[in-house]
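For this depiction, one protein chain was excluded, whereas all remaining protein chains were kept in their positions.
Our next item is chain A:
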């Protein structure tokens, strides 16, 4: 057996047999499911109905709100226009009102726009404020139209609503919301790469520090080249990581199925809807779902998967070489923080760029540039691929990534070679630079 495969095997076995690996592997999916289930349970609980007092001196709006009492179960509106307003304001707390909506008497509607008050003890939710404002604005508009003797019905009829039918030049029909699916898929893979790099890069680093602190490294590199040891370590650890992800995928999926069965998560429409409507909705739902599924299949799935594997390998090796070099440079994990920051930053940056820039403009300059820079390309390019990226861009990005990877491995191996034999003090950036020249 060649020496490097010997090292790979040892690293793999050491990682997999480790108690924390076993615990992590089997506990985290459980935790994940438990947390998801808990959140699902919490959000399925009906909140208490909140009482809203209405004191409407204009008499314009109160009926609009009272009418809502039949539909809306979160809020209950009480018409207290006859009660003295000062008394109402004073008794909000005592009477357990969530809020008091006070519409004063004004000369005209224009003045009313800014005079309405919402009094509450705790600041009410933004969605409540917005929906309440919306109701009042609608009613006020309608009232304005009536005062101007305009036919509100005619206006309502005349109001046009435009929905674009989206399609690509190649002729395929396209769906609204597909961008979200694309970014979702790209994002999921990109996020996976980032997680993997951070978790397993750290493992590589810890493993290097361990060999250094228990001094076995001197015996090992009297038998093998530091470069072989470093590569063996990176590859062996990544295999352990892949195994862990595989187990997670299997356990996670089966547990999710079990959990959704157990909690009986409502997927279908609620019971209050009439059977006919339900039927229609269902048909519409299945129709849309089918469209979506068709669209997903129309995505460049092969490119996405190949891209994932290529960028995964490139990105992980690139970053774990950095991690290995850092591990070699320091004596313990606390000392590593200073050097880790510049590594985490580009990772975070690429995820943010992916979620904020790529989704808005997948082929814009920012997205293009960051999908070329090797430190960010594994994540950013992967998020772009579902939107269709010209092959030459991918070619440039991949060659840049692997070119940098070899450069970084060379650089990391130098730091590693010197660092593993240096004990005692934490090196400065300047010293690391000096090591390159040894």
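Just a few scattered comments:
Note that in this section a residue touches a chain if its C-beta (ideal position, glycine included) is under 8 Å from a C-beta of that chain, and two chains touch if they have at least 3 such contacts; residues count from 1.
By definition in this document, contacts and distances are computed from a predicted model.
Here one chain is missing from view; checked against "ABC-type quaternary amine transporter", "ABC-2 type transport system ATP-binding protein", "Deoxyribose-phosphate aldolase" or "Cysteine desulfurase IscS", UniProt names that protein "ABC-2 type transport system ATP-binding protein". Of A:45, A:219 or A:302, it is A:219 that touches the chain left out of the display. Residues 1, 3, 6, 10, 14, 18, 210-211, 214-225, 421, 423, 434, 437-438 of chain A touch the missing chain (whole complex, contact as defined above).
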